[in-house]
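As you look at this complex, bear in mind that one protein chain is not there, while each of the others sits in place.
So that you can tell them apart, the chains are marked A, B and C in the order they are listed, and the count of residues begins at 1 in each.
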Amino acid sequence: MPANPLNTDDFDGQLYDLRMSEKARPLFEAVKKFIAQEVEPMSEEFFRLGENREDRWSWAPGQLELLDGVKAKAKEQGLWNFFLPDAETGEGLSNLDYAYIAVELGKNRLASESLNCSAPDTGNMEVLERVGTPEQKKQWLEPLLNGEIRSCFGMTEPHMASSDARNISTQAVLDGDEWVINGEKYYISGAGDPRCKVMICMVKTNPDAAPHQQQSQILVPMDTPGLEIVGPMKVFGNDDAPHGHMHIRLKDVRVPKENVLLGEGRGFEISQLRLGPGRIHHCMRSIGAAEKALQMMVERGLSREAFGKPLVALGGNTEIISRARIEIEAMRMMVLRAAKAMDLMGNAEARVWVSAVKAMVPERVCQIIDQAIQMHGATGVSQWTPLPDMYHSQRTLRLADGPDEVHHMVVGRAEIARYAPYDVSDEHVDVGRN
Amino acid sequence: MPANPLNTDDFDGQLYDLRMSEKARPLFEAVKKFIAQEVEPMSEEFFRLGENREDRWSWAPGQLELLDGVKAKAKEQGLWNFFLPDAETGEGLSNLDYAYIAVELGKNRLASESLNCSAPDTGNMEVLERVGTPEQKKQWLEPLLNGEIRSCFGMTEPHMASSDARNISTQAVLDGDEWVINGEKYYISGAGDPRCKVMICMVKTNPDAAPHQQQSQILVPMDTPGLEIVGPMKVFGNDDAPHGHMHIRLKDVRVPKENVLLGEGRGFEISQLRLGPGRIHHCMRSIGAAEKALQMMVERGLSREAFGKPLVALGGNTEIISRARIEIEAMRMMVLRAAKAMDLMGNAEARVWVSAVKAMVPERVCQIIDQAIQMHGATGVSQWTPLPDMYHSQRTLRLADGPDEVHHMVVGRAEIARYAPYDVSDEHVDVGRN
Amino acid sequence: MPANPLNTDDFDGQLYDLRMSEKARPLFEAVKKFIAQEVEPMSEEFFRLGENREDRWSWAPGQLELLDGVKAKAKEQGLWNFFLPDAETGEGLSNLDYAYIAVELGKNRLASESLNCSAPDTGNMEVLERVGTPEQKKQWLEPLLNGEIRSCFGMTEPHMASSDARNISTQAVLDGDEWVINGEKYYISGAGDPRCKVMICMVKTNPDAAPHQQQSQILVPMDTPGLEIVGPMKVFGNDDAPHGHMHIRLKDVRVPKENVLLGEGRGFEISQLRLGPGRIHHCMRSIGAAEKALQMMVERGLSREAFGKPLVALGGNTEIISRARIEIEAMRMMVLRAAKAMDLMGNAEARVWVSAVKAMVPERVCQIIDQAIQMHGATGVSQWTPLPDMYHSQRTLRLADGPDEVHHMVVGRAEIARYAPYDVSDEHVDVGRN
Partner (left out) sequence: MPANPLNTDDFDGQLYDLRMSEKARPLFEAVKKFIAQEVEPMSEEFFRLGENREDRWSWAPGQLELLDGVKAKAKEQGLWNFFLPDAETGEGLSNLDYAYIAVELGKNRLASESLNCSAPDTGNMEVLERVGTPEQKKQWLEPLLNGEIRSCFGMTEPHMASSDARNISTQAVLDGDEWVINGEKYYISGAGDPRCKVMICMVKTNPDAAPHQQQSQILVPMDTPGLEIVGPMKVFGNDDAPHGHMHIRLKDVRVPKENVLLGEGRGFEISQLRLGPGRIHHCMRSIGAAEKALQMMVERGLSREAFGKPLVALGGNTEIISRARIEIEAMRMMVLRAAKAMDLMGNAEARVWVSAVKAMVPERVCQIIDQAIQMHGATGVSQWTPLPDMYHSQRTLRLADGPDEVHHMVVGRAEIARYAPYDVSDEHVDVGRN
């Protein structure tokens, strides 16, 4: 019987050492300090400036200057690009160490970008770093690593069930020295930002090949003729401008043949690389959101009385608080262990662990935020608390980067495969798109 | 042992006759026809006109003319004010019959108002009808019954836990012949509509009386000096303009002594009357929303394929659909029985039944809508489906008109009281504010 | 779109008239009185006599005499065989009326048998009544209707997943004028009783026919050579002797050709008939168990104090009680409506309704009993309360007569079929074996 994929005894029990490394501690402390001293004061001003801007899809005068100032300081202090695990161009942080730092990044909405560690650029840079040609690196990776441009990732399509990652209908056909791309993509995060200059686009190039060799990933500059941003997709009514989650149409979009990454038909292979820090990052931020919701739940429950008692002491509320705390700690341990597994086994081998936390975390965090809303009464659904936005984000995560159901399929099948060979023709259900 | 309050054998088993009455069937059919033939065509035009209006908090030119035209026709055809159960001014519909009609009203957003059956006017009219003085009826009930003005109900306060209905901090003090009112209210639905002319306001008049005799309900014209609309409260980011859920401040607001309803200290007593069709109406509409979500869930699940199968056939989806159907039918039967109980026992006696459905329905409907979202993938949280709005409405219902917890307290205590006298000092936990 | 199979508007809304008929009321009252006056006093003596009997698999001297005495009285008073719906030999009770009576039968373990209404004889008699030849009726139906013998139904097999009712490996081969049967059956309820004289046995006769025409049902006298009772199957450790749930081996068992019911290959067709009152009966008894558990939960919660309060008032206990009450009422309404649907549509058409309650009821009743156990502390798992036995029975019901999953499949597919033709090759997932 193969080992339990989520609890292997290999590695001499090292999977159970979940401490931050000594090496990472100075960086961890420096990041905390930098966020407190530089990012936070800037953030307030940044959002104030943006409040009444004329065009929701542009930045207001002064906003980017502020942000760029802080980015320059970060670069100076070496707090830059450390998301790249064990990469020559990065800090060489382990996933476990990065997980601890991700908690801090999750506390301020501008922290990630200030340190050039924000999605979806992180995933794109990681891919370019690993499979890009020298020319591709020069043209796109360099300005991304410098924080000069931003990028997006074109995966999800409006007319296909994206739970099956092979469901790509956007076609790219070679015409001479150019790919001609036709199709539609939606929920392309970051594509609304005027600084977004390039999309890595998942397309179908080889419809007659084996199911997992039909797709390719191609670099498409955002200003290519035929690439049209149809409009913003909303998330529970919110368009997240100017970052945005855009609906994009590609009509006879032509890019040079050499814009394909790694090679024709290797789109899935690249996705395996993309399983890096992105999901761990997301999950650690989700846990941060759950912590905040629990704190708000308790504080509200202590500040309001009904029937002569604080709300926390009424009915099942103490038990609700207890269960939230227990869930949060369990999730934290699972995410740290998944990060450690990636460090020890590599991203591909550790994907069952990553799926386990992706399936576990957002669902439970949604429930904790929902309970915090309930404790707040009508205020809980109002603009007076961040809870509605927090709920929307976490609820959306249950669909993004593979819906819960797909990740449960990955974990369940890995378990079943311990006892019997399992028909794994669908094994690539889980492609990275962080 | 007292009878099970939710399953009494009195009334010769009549509680189990949940058929619509023969008498109501013609009205039921006429309402369905009127909505299809008059309300629906008008609605489309109505909302189109409102789309780009300059002031979100006014109606666009032409909107009210359209609506008033349909209202005039409804009045002509006798499809008017039938919400009032067994009242001299109403149709004398039973709650059970009204429940069947409420399903139809729930299918179009303008149906209720077109037939002068929309909240919160319905509850206000019911109260005025039963406890108003001839002068109060003349001044406020008459124009309300004619559909000439609208009204609101001022119950919830921002700084008190509203699960305990005695938590009223807004004070009214008698100064000569006038009440002087000071306090703050929020989530006052309908107060944003320029046609809203009067608020029934729950205030504390007798702080030294017994806990349930401290409150009064007072009629406050919206244009009284000192009544300030601070701004809209949002519901998951939505302000529902121009109807609105307003935040209102009352500062030295003066109204004549005779504006008190029924009498000083009798605020709770009035609330008992207000338990009428409102909640049944809400719950039947919630069931309508669940039906719609289930339909969307199945249709989407049939229209998308993954791993070679329609989504409905993947994983636990068929079981999710089955459970949704079973829940919907169970809720429907419970709501109909609660309506029947109100008809047989009166609103006050049947309040355990009403609490049972109020605690049961919105929670489960939220879950069904959530599962419909999941079946839609990213589209489920987008502006391309009504699911986000539907979720927001139902989630908010778990807080409005008494949070779930309070209604479970009512039901649980009624059950316990069958076996032992229960300290009922908190029994008025559930006041109507429909 | 076909009508919602669980909520059709046909029948002029008669599905919503869930009252007991006037005609049935005298029988209902007579049954209640008979159980109180005759069955209950006898029961105590009956079980006392059985306590220390030498052979667990026989009745103690005097036991059957007691029971037969009461049966004779019941027959005399016409309280006999009324389970048969609309049958010439029965009382002609509707399923709805029988559902009300079933609640009363469920209150005493000997009530059903005292009135000759106990499973699995009821299902067997119903089948014989409808499809038996005159000879079969004479030999087996007559003594069963007279309460002279008992019978069993041989469906489930130890080596097949019984969720798929076509999974029958017991073979019957025609050899001249005789069927030769080989195979194994288990959980054959009632086969331990020395009075059990015949089994209706589901066998595979036509392995090459279409999937649903391979099976037949054959009458097998219990004393046929080759039929061996291997031993009792236990249910959570309990063998329910001498009734028993037996493990039976059939080795070259020979019965006359004419023992087949209805005809070769028609085993499934017969099962459709068997969907009669059995499951409604079970579900009404389950609801009775839930009522008893709720009563015990409240009484215990009032009689014990901790931290200065009765347990009912601690933590989430009041809400647990409320939810139990709401669930019980919802289940009751659903079961009554399923019974009514059978009356209006016939058993076959109403099978979606029956599956809905079979999937809904035992699962929730298990939960209510489990919560009652928790309220009792250690006593809840002890021999001092009936709760452990009640839990075992209800838990087993989630597997018997089709596991929950199969019934959800029936309901889910019926819902899906409203929107699209559904591949119904598995539609016979739900065979009766009540």
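The rule is simple: a contact is a pair of C-beta atoms (placed from the backbone, for glycine too) under 8 Å apart; a residue touches a chain by one contact, two chains touch by 3 or more.
All values reported here derive from a predicted model rather than from experimental measurement.
**Student:** For the full complex, which residue in C:Gly106, C:Gly132, C:Gly265 or C:Gly315 touches the chain that was left out?
**Tutor:** C:Gly315
**Student:** Looking beyond the chains shown, say which of A:Lys185, A:Arg332, A:Arg351 or A:Arg398 touches the absent one.
**Tutor:** Per the contact definition at the top, the residue touching the missing chain is A:Arg332.
**Student:** Using the touch definition up top, pick the residue from C:Met233, C:Ala324, C:Leu344 or C:Ile416 that touches the left-out chain.
**Tutor:** Selected residue, touching the omitted chain: C:Met233.
**Student:** Mind listing the chain B residues that contact the chain we can't see here?
**Tutor:** 315-316, 318-319
**Student:** Using the document's contact rule, name the residues of chain A that touch the chain not shown here.
**Tutor:** Looking at chain A, the ones touching the missing chain are residues 4, 6-7, 13-14, 16-20, 294-295, 298-299, 301-302, 312, 317-323, 325-326, 329-334, 336-337, 356, 359-360, 405, 407-413, 415-416, 418-420.
**Student:** Suppose we count only contacts with the excluded chain; which residues of chain C make the list?
**Tutor:** Missing-chain contacts on chain C: residues 156, 158, 160-164, 167, 186-187, 233-238, 304-307, 311, 314-315, 370, 373-374, 377-383, 388-389, 391-392, 395-396, 398-400, 403-405, 408-409, 426, 429.
The rule we apply is simple: only the chains that are shown with their structure count from here on.
**Student:** If you average the CA atoms of chain A and of chain B, how far apart do the two points sit, in angstrom?
**Tutor:** Chain centres of chain A and chain B, defined by C-alpha means, are spaced 40 Å apart.
**Student:** Report the inter-centroid distance (CA atoms only) between chain B and chain C in whole Å.
**Tutor:** 43
**Student:** Report the inter-chain centroid distance for chain A and chain C in whole angstrom, where each centroid is the mean of the CA atoms.
**Tutor:** The mean C-alpha positions of chain A and chain C differ by 53 Å.
**Student:** Pull out every residue in chain A that's touching 2 or more other chains.
**Tutor:** Within chain A, residues 315 contact more than one other chain.
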